[in-house]
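Read through the structure below, which is laid out as structure tokens, and then see the notes.
Note that one protein chain of the assembly has been removed; the remaining protein chains are unaltered in position.
This part shows subunit A:
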């Protein structure tokens, strides 16, 4: 077995790849504004990530920084389909999902810098963004550990009698964790409106999918067969194809309360994290260049919008400039924000320690001295 994946060969030229899928029922009535909105959302994610890479290189971000560049179509397509009771939860590569559901660049960038103004008050860092008010249950650092939580969100939706779903995202490496399989079983056994989304970028750190997963020839999602669950393969290059497939899964969740596994084929251009010194060793330069040139979801969408005359180059430049400025402003905001206080270390550990007037315990001691 080869250690390297070969890029998937595409038959159609980039500009027309979305044209067919644009005619699908879920996409055909999209307004011009909506289509431009998707473009803006993808550009914002990319510019945010590029900006955060620079900030990291300036030594201002601690720990890991897992960039989502190359995968933006997935978070944007999925977020575009969320209603009142649709939820999202994902792994540590979570900035794209966070921005897609509407979190602000300021709070996200400030979190990367460990500032008190960060979305998690500087306590979560790059891997742990949360916005429960936006049905976004965060980024989680243990590979696969978030998937049972996603099933729990689906359980909560169903328990409370709501029509909704929970999208639980993971990488192609995560699918081999036991907790993921337990979660699959529970979702299928109990008819929970869970949607498992495998963002298959071909690699888990430096290990290619070929070297990590035994699976049916149809792919990773096809393991669903063993759980009597619906599944689909989706081309992540195409925002419209993702909306179509995820839309079907959401419909299944809403109308039948049944789970689905989706495998979305995508790619990441950067290393596993910015600290990944071997980023170029486990795959060829040609492979990365080919993806960037021919399969980049942002560029494919851009060419489609131009082709269809939804937007002009000029308008795109404006969006790009605005996103860059927003990211620059966020970097400035983050820079100028204060660090958390030392006292805040022991806040947010216990609910009742933070709500002393409503506490249920007697005796004080949560913290030792």
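Criterion: a residue touches a chain if its C-beta (ideal position, glycine included) is under 8 Å from a C-beta of that chain, and two chains touch if they have at least 3 such contacts; residues count from 1.
In this text, contacts and distances are computed from a predicted model.
One subunit of the complex is not drawn; among "Hydrolase, TatD family", "Alpha-ketoacid dehydrogenase subunit beta", "Cobalt transport protein CbiN" or "Iron ABC transporter permease", its UniProt record names it "Alpha-ketoacid dehydrogenase subunit beta". Which of A:189, A:275 or A:321 touches the hidden chain is settled by the complete complex: it is A:189.
Among A:63, A:102, A:156 or A:206, the one in contact with the hidden chain is A:156.
Summary of contacts with the chain left out: across A:25, A:59 or A:132, the touching residue is A:132. In the full complex, subunit A makes contact with the omitted chain through residues 87, 89, 118-124, 128, 130-132, 137-138, 140-142, 145-157, 159-160, 166, 178-179, 181-183, 185-186, 189, 347-352, 354-355, 360-366, 368.
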